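A single structure is presented below for examination.
Here we show just some of the chains, and they stay where they sit in the whole.
Which chain is which? They are A and B, in the order written, and residues in each are numbered from 1.
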Amino acid sequence: MNPLEALDYAGVAVFAATGALAASRKQLDMIGFVFLAAVTGIGGGTFRDIVLGATPVFWVNNPTYLIVCVIVAVLVYFTAHLVESRYRLLLWLDAAGLSAYAVMGAAKGLALSGSPIVAIVTGMMTATLGGILRDLLSGEPSVLMRPEIYVSAALVGAGGFVVASLLGAPLIVASAVGVVAAFAVRGGAIRYSWAFTPYRSRAGRPPEDVI
Amino acid sequence: MNPLEALDYAGVAVFAATGALAASRKQLDMIGFVFLAAVTGIGGGTFRDIVLGATPVFWVNNPTYLIVCVIVAVLVYFTAHLVESRYRLLLWLDAAGLSAYAVMGAAKGLALSGSPIVAIVTGMMTATLGGILRDLLSGEPSVLMRPEIYVSAALVGAGGFVVASLLGAPLIVASAVGVVAAFAVRGGAIRYSWAFTPYRSRAGRPPEDVI
């Protein structure tokens, strides 16, 4: 198993766990846990493969990824009540998955397109799509709309990997640079509420008042 | 027309009808009916084909599916007021579409990938995605989040088809097994409020209280 494959399994597993935690917060049944775990776990990578034209997508070629999602969902089903704050655990696992997938998405994008900017975008989209789908389907407020840094951490991870690769770093070093950079930024954002200066101007009025 | 093709048209037509019924509940205009009918009717199969790499997708190769959606939407537009409870009709048609698409998705997944587990997953996703899109776009509460059994019925249908196929049943028998199994489970869930024991522990707190 090369470092990218290990990252891929790790990303699927921790994103699957966040999906199962969201199912637990909504008190779904076990099949609901498995479904949300699978959608969250494989969502980002599925989109990455589709956009890059690498179809059939990764889990059709290798169903082990699906089995990982099922196992993780069952484990979470029987242990989630032990966790003091499921949402905080969800955020930290999401941070780990985002870091793994930012690098994995960038690596596959770079390999298939050769373009650094495409690699950064596929890295960002792969890293954030699983969480977006999870929040949409489970009715949680989207992580995207929270004030702390989120998409930027994926940008830093994908960018770190791409820059290190272009500078000639071996795959395992470039991957480590990207993962550590993304996790440091997102972890700091969770722990210390890091945020960029938000847009200063007024919030939008409701559409009805405007038209 | 082989049994799978018949199932495919049936699945598109009944899902299209649920989309048009959702449009009627939101009092959209006729083009809104057609749009929601088309998205719901072809959504699941579109995703199935994309993931399996069977592009261009089925309705690009055979636009008859689109014409079916338009006809269904117009019929619903002129008849929906005759129905006593549109939401209950929507749920039953959704159950029929889910049953047809669970088998159809599993059959295409099995044929293209050869893997039973991939077939079950493509069956489940094909069966549930149309309804998820319909609810997301029309702002209905998602069928996924309801307590009665939903995804599990798709699992039973896809699984029944795959097991029967692996045991050597002819296509029409395996299809019938899957459709009947899925419809029995989902129909029972609607009629008798069947549900698995939900996850017992506490519901999630709002994110603001946790971070």
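Criterion: contacts are C-beta pairs under 8 Å (C-beta built on N, C-alpha and C of every residue); 3 or more make two chains touch, one makes a residue touch a chain.
This structure is a prediction, so every number in the text was calculated from the model and none was measured.
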Please state the number of copies in the whole complex; 2 are the ones shown in place.
3
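Keep this in mind: only the chains that are shown with their structure count from here on.
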Distance from chain B to chain A - Cα centre to Cα centre, in angstrom:
27
Using the touch definition from the top, list the residues of chain A that touch chain B in their complex.
22-33, 35, 38, 46, 50, 55-57, 59-61, 63, 66-67, 77, 80-81, 85-88, 91, 136-141, 146, 190
Which chain B residues qualify as touching chain A in the complex?
50-53, 55, 109, 112-113, 115, 117-118, 121-122, 124, 128, 132, 136, 142, 144-145, 147, 149, 151-152, 155, 195-205, 207, 210-211
